[in-house]
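My structure is below; once you've seen it, I'll send some questions.
Only one protein chain is missing; all other protein chains are in place.
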Amino acid sequence: MSLLEVDHLNVWFDRGRSQVVRDLSFSIDPGQRLGLIGQSGSGKSVTALAIMGLLPESALMSGTVRFEGRRLSGAKEAELAQARGRDLTMVFQEPMTALDPTMKVGRQVAEVIRLHEESSGRETRRRVIEMLDRVGLPNPDRITDAFPHQLSGGQRQRVVLAMALMLGPRLVIADEPTTALDVTVQAQVLELLDVELAAHRAACLFISHDLAVVARVCQQVMVMLDGRVVESGPVRQVLSQPIHPYTRGLIATARLDLARPGSRLPTVEDFYAGGQL
Amino acid sequence: MRRLSLIMGLALVGLVVAAAAVSLVWTPYDPNLVRPPDRLLGPSWSHWLGTDRMGIDLLSRLMVGSRTTLMVGVIAVCLAIVVGVPLGLVSGIRRGWLSQLLLRVSDIMFALPALLLAILLVAVRGASVATATWAIGIATVPVFVRMAHAATLSVMAQDFIDAARSCGTSSAAIALRHVLPNIAPIVGVQASASFSSAILAEAGLSYLGLAAPATTPTWGRMMRDGQVDLFLTAWPALAPGLAIAVAVLGFNLLGDGLRDQLDPRLREFR
Partner (left out) sequence: MAIAQAIARRVGVFVLSLLGATVVVFLIVQALPGDVAQATLGMGATPEQVEALRQRWGLDRPALVRYGSWLLGLAQGDLGQSYLTGQSVSGQIAPRLAVTCWLVGLSMPIAVLASVPAGLAAAMWRRRWQGAVISSLSQIGMAAPVFFTGIVLVVVFSVRLGWLPANGYEPLLGPGGLDLAGWASHLVLPVLSLVIVQASLLSRYVRNGFVEVLAEDYLRTARAVGWTKWRALVRHGLRNAALSIVTVIALQIGAMLVGAIIVEQVFALPGLGSMLLQAVASRDLPVVQGIAVLLVVVVLAISLAADLAYVVIDPRLRSREA
């Protein structure tokens, strides 16, 4: 049985006037890592939010989302909240704003434990520090008493990962988790995510606009355009033999090392001008 | 939905302005005509809102009263804008000890509520609408200083100011051509909000008997006089109170509506 099954998912905004996800179906097996790529506005993040049940109230949604056979779509908020953080979780793009500025980070991590499990104060603190250590934060016992503004972007994203991975969820949805970080930190955080996912045997839906990053973390990939999946398959195959012109464009623009010096850089439009799919 | 407050605000403000305008040429009765036999009548076809303890038609008096309300508001807010905005502008562009002093003084003045300032002035100079207007205007100045200062700082932090500077534009030209047009909308929103505060302050002063003499019809004064007969009839006290609430609500909604129109960030996505 698949871990996550998304069936005929549609999402509309603006009182149904604009559709951002169109008839999307896919599944993720336990431990599988699926990349979801596309330009901004293609509906990647909205798909993730729809799975988590975190869509804004103004959005309309149809279709079903099942996690381990249980229906998440249409479930009550309290029921969903129980599953979030314990069974499936999500990491967002902006580490600078993802943590409450008025609360110590240790407490924010600790609350994840308190929410789902009985745990004494001392035990909780020990687990928090251990987790902060695991995600590669130096002096975890000091960092636990720090406020978010005292940490760097990379450190904050590690804290967010610590919150997400704390209870060993079986699915981690990562929405451009490294986009806001600078390149060296990006590599470290990706490495960490890779190792931790493997350690927990957790599945992952990895959202990115960056082919190289997706290729590094995932085995399977889906290409999204205007709310539809236009191409999917094993990463290697999609990257080496893209079928859809849009995918070809994405790949060409990502491989700037192949461009001849002095010539115009390729754009996605050179390969795919929109219109009929 | 977002437009609703703007439309309702305009409608309510329009109602008050219309009442004032009409009262210049016509009122149902003479607003000062005392007719003892008609005292404390309830609302009827001949007196829509009834009469007060002197037998004066309440609607007529309310209509004339709206003139004082609007006049005090307009003069006080204009005074505050004319004095406050340039001060805030200058202190935002030229940051020196003088600006600091100016801001400190305006902070101190801020601690003095309009009504208290008015009470002090009345104690010295005696009660009159003019004194009340001055006091409300002066007490509103720091509001505009602060607001214009903050808005100027945020405009000055933007790149196009540096661009203008690098082209050799003088500070005065920057203030007039770049900063003022950018802060003007915020001044407008604040003016609407301050207008309702001014109305409340004037009504409060009149109610305390510290603004207009009994012969001048003002809403606050009418409530003071009406309260005496509260156990006989509530109308003479309640009608002017409703009028004040309508005017204040109108300007508050207008300010909210204007702000929503101006600030695209507030048209939230979620």
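Going by the order they are written in, the chains are A and B; count residues from 1 in each one.
What we mean here is this: a contact is a pair of C-beta atoms (placed from the backbone, for glycine too) under 8 Å apart; a residue touches a chain by one contact, two chains touch by 3 or more.
Quantities reported herein were computed from a predicted structural model and do not represent experimental measurements.
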| item | value |
| --- | --- |
| Full-complex contact with the absent chain, from B:Ala19, B:Leu41, B:Ala198 or B:Ala237 | B:Ala237 |
| From A:Leu24, A:Val65 or A:Ala164, residue that would touch the chain that is not displayed | A:Ala164 |
| Subunit B residues touching the omitted chain (full complex) | 104-105, 107-117, 119-125, 196, 200, 203-204, 207-208, 210, 220, 223, 227, 230-231, 234, 237-238, 241-242, 244-246, 248-249, 252-253, 268, 270 |
| Interface with the unshown chain - residue positions in subunit A | 52, 54, 57-58, 77-78, 81-82, 84-86, 89-92, 94, 97-103, 111-112, 115-116, 147, 149-150, 160, 163-164, 166 |
